[in-house]
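The other protein chains are all here in position, but one chain of the complex has been omitted.
So that you can tell them apart, the chains are marked A and B in the order they are listed, and the count of residues begins at 1 in each.
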Amino acid sequence: MTSLVVLLTLPLVAALAVLALPERRREPLGLLTVAIGLVAALTLAASVWRSGPVLLTLGGWTPPLGIALRADGLAVALILMSALVMSAVALAARFEMRATRVGPRAAFGFWVLMALLWGALNAVYVSRDLFNLYVGIELLSLAAVALVALSGTAKALAAALRYMIFALVGSVLYLAGVVLTYAAHGVLDIGLLAARMPAESDALALGLMTAGLLAKTALFPFHVWLPTAHAAAPAPASALLSALVPKASFLILIRLWFEAMPDLASSAAVMMLAVLGSIAVIWGGVLALVQSRLKLIVAYSTVAQLGYLFLIFPLAGGGGSVQPWSAGAWTGAMFLALSHGLAKAAMFLAAGICIAAVGSDRLGDLRGLVRHLPMTVAALALAAITLAGLPPSGGFTAKYLLMTSALAAGQWPLALVLVGGGLLAAAYLYRPMAALFAREARIAPRPVPRIWQAVPLTLAASAILLGLFSATPFDLLQIGRPEPAEEGL
Amino acid sequence: MSLTVFALTGAALVGLGVYGLLALPHLLRRVIAFNLTGSGLFLFFGAAGARGGAVDPVPQALIITGIVVALSASALAVGLVVALARSSGKVVLPDEDPAP
Partner (left out) sequence: MSLALDLALCALILGVSLAAVAGAGVFRAVIFFITYGLFVAIGWARLGAYDVALAEAAIGAGLTGVLLLTAQGRLRRVQADRTERPGAPLPAALAGGAVTLALAWAWFVLPVPEAPDVAQALPQSGAGNPVTAVLLNFRAWDTLLESIVLLAALLGVWMLARDADWDAPLGPRYHARPSGVLAYFGRVLPPIGLIFGVYLVWAGTETVGGAFQGGTVLAGVVLVAMMAQVLPPPRASKRLLRAALVLGPGVFLLSGLAAAALGGSFLSLSAALAKPAILIIEAALTVSIAVTLALLVIGPAEAPEPAP
């Protein structure tokens, strides 16, 4: 429980401290914060592993009066993944800022916003209260939008504003659903809602909340803000935005559909979500294929990868019906969320190194970089293996679980989407790889410290390790899992 | 009866705001529309919370929190609008460009 309180408060305290303390204390403080956070995340995971979900009633007031938090296996897996990504980003950001000569404004803002983003993520991962989740996700959105605008160019400002408008529409729709839920039941706690007397307005409430969260998760057709926004931010910020931020709103969707109101998951509704997800996989892949800048390719790949997550809704029974393949689909999607987070952060951090080395991320300018930056190119290659779902990566485990579930469920169109998405990913990732491995170089790169290069490599390697040692994370994800599936395949 | 009047007014405000948020080109107007949506939603909520005879304080507290959150979002949005206008001379979003 102590480690949970630490994870909730540490990032916020750090943000306040960076604001209040003099500039020279900033970097040591940032590094100390991620170190403590990583230890706390490991401690919490160990505690969940040993003795099940950790509960916390804030202020000692139980719902419906107070707010309850619960760290189950899924929450703690996301907390751990986020702590890893945060640590990597903090390490890389120091080098990145020196290499790109970031001014005092953006340097200051980055550390505070990163801490606030982290605090919001941890708060959302464990909250069981629909309105508290609203406040958490607003904090997340504001910090994310500010990170997009950090570079201050007209392009970045326009991208941030477009993101902002989608975030505003999303928050209004989500809040409308929350209002209807409270007005009908007088409770906001997810556990209490599961035991509610169904009301006629519930479907509308769930629909509104879902629509709002889809806008924030950037599911097709609400994806249009994502690529420009993620590509416009400085590379370490892009890593946070792409790897972590959409996972928070996706997790709320999981909580709503599988835990709070599983009775409302009609087969048409869950299929609708999967269809949108499938279109996102294909459309995001196709658009990634035609980009000529590394960061945009990586950003469009996020649109595609987020699409896979939505296959969970029909495959895991939408919570409505217990099927033998549900557990596999559920765990597969969560594996994808985790491995995508690690691999995507690695890719953006590696892209940042490329930009620092050659001053651009156009594929033509990256030609032949493998000879100068072998570690960075290795990081990109390992991350690409995960994103394309090739063995032995975490992405492969995820796709394998989803695929077997889709086939067992007789949902062969979804299996086709999984195959097609993998092929598209291989194709759009081949282009930057081909450029990086080209024989001739166009630009003589500036030297990049090896420690910096080791950071994305470590992240990408951990995405591979997730596949090699999948048994432990697999079991962790089952702890406190909602009931839609009792047994795996 | 009065509660119904306020709730339906709230519902109308939400719709009007959603329309404005999606259709108005001027970005400052979109921020205004967002605020109408939020406050309409709160009005609906307030009316719902007053149905049980005694006024439920929980919606009131949530609404106050919501008002502050909406102001925070509005302030950042307005700041972005001004900054965009200063750097590009435009108060509308540029067309979608999947920049090559």
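Heads up, the rule we're going with is that contacts are C-beta pairs under 8 Å (C-beta built on N, C-alpha and C of every residue); 3 or more make two chains touch, one makes a residue touch a chain.
These figures come from a predicted structure and were not determined experimentally.
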item	value
Option touching the unshown chain, where A:L113, A:I385 or A:L459 are the choices	A:L113
Contact with the hidden chain (one of A:T100, A:S201 or A:T404)	A:S201
Contact set of chain A toward the excluded chain (per top definition)	2, 5, 8-9, 12-13, 15-16, 19-20, 56-61, 64-67, 103-106, 109, 112-113, 116, 119-120, 123, 131-132, 135-136, 138-139, 142-143, 145-146, 149-150, 152, 157, 176, 180, 183-187, 197, 199-201, 204-205, 208
Hidden partner chain, residues of chain B it touches	1-20, 22-26, 28-29, 31-33, 35-36, 39-40, 42-44, 46-52, 55-58, 60-65, 67-76, 78-83, 85-86, 89-92
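The definition used in the following text is that only the chains that are shown with their structure count from here on.
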item	value
Where chain A and chain B are represented by their mean Cα positions, the distance between them in whole Å	27
Touching residues (chain side chain A, partner chain B) in the complex	131, 134-135, 138, 141-142, 145-146, 149, 152-155, 157-158, 160-162, 164-165, 167-169, 171-172, 175-176, 179, 182-183, 186, 224, 227-228, 287, 290-293, 296
Touch list for chain B against partner chain A, complex	14, 17-18, 21-22, 27, 30, 34, 37-38, 41, 44-45, 48-49, 56, 58-59, 62, 65-66, 69, 72-73, 76-77, 80-81, 83-84, 87-88, 93-94, 96, 98-100
